[in-house]
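Read the structure below first, then the notes.
== chain A ==
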Amino acid sequence: MASGMEGGGVGYVVASYVITWVVLGVMLVRTVGSVRRARAEYDQAAKGEFRT
Partner candidate 1 sequence: MSPAATNQFGPPKPAPAWLGWLAFLFFTFAQVFSLMTSPADAMMGHLQKNMYVHVPAAWVTFGAFGVVLVASLYFLWKDDERADLLAASSAEVGSLFCGLTLVLGMLWGRPTWGVWWSWDARLTSTLVLFLIFVGYLSLRSFVEDPHRRGQWSAAVGILGAINVPIVWMSVQWWRTLHQIQSSPRGLAPEYLRGLMLNLAAFTLLTVWFIWRRYEAARYERAAEHAAQAAALGGYHG
Partner candidate 2 sequence: MAFRDDVRRIRAIVWKDLTTERRSKAGFNSVASLGVTILVLFGLALGPDGPALHDAAAGALWLAILFAGVLAFNRSYQVELDGGALEALLLYPGARWAIFAGKLIANLIFVTLMLVIVVAVGIVLFSVDVPASWPQIVLIMMLGVLGIVSLGTFYAAMSSRSRAREVLLPLLLYPMLIPVLLAAMSATKALLFGDVMNEAGAWMQMLVIFDVIFLVATFLAFEYVIEV
């Protein structure tokens, strides 16, 4: 039964953390981006309404 005491275990832990942080980072960027885009879209549409 593999035990985590070998060096290989550490590699898996490192991979876990790297993946987690990368995923969260990408989520952050995309979330902020999507809010900005959606807000811009709304401001556009609302302005269009006023122009009439």
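Please note the rule applied: a contact is a pair of C-beta atoms (placed from the backbone, for glycine too) under 8 Å apart; a residue touches a chain by one contact, two chains touch by 3 or more; residues count from 1.
Keep in mind how these were chosen: all candidates are chains of the complex that A comes from, given by their letters.
Because the structure is a prediction, the values reported are computed rather than measured.
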In-complex contact partner of chain A, selected from candidates 1 or 2: 1
Of chain A, residues touching candidate 1 in the complex: 1-6, 8-10, 12-13, 15-17, 19-21, 23-24, 27-28, 31-32, 34-35, 37-39, 41-42, 44-46, 48-50, 52
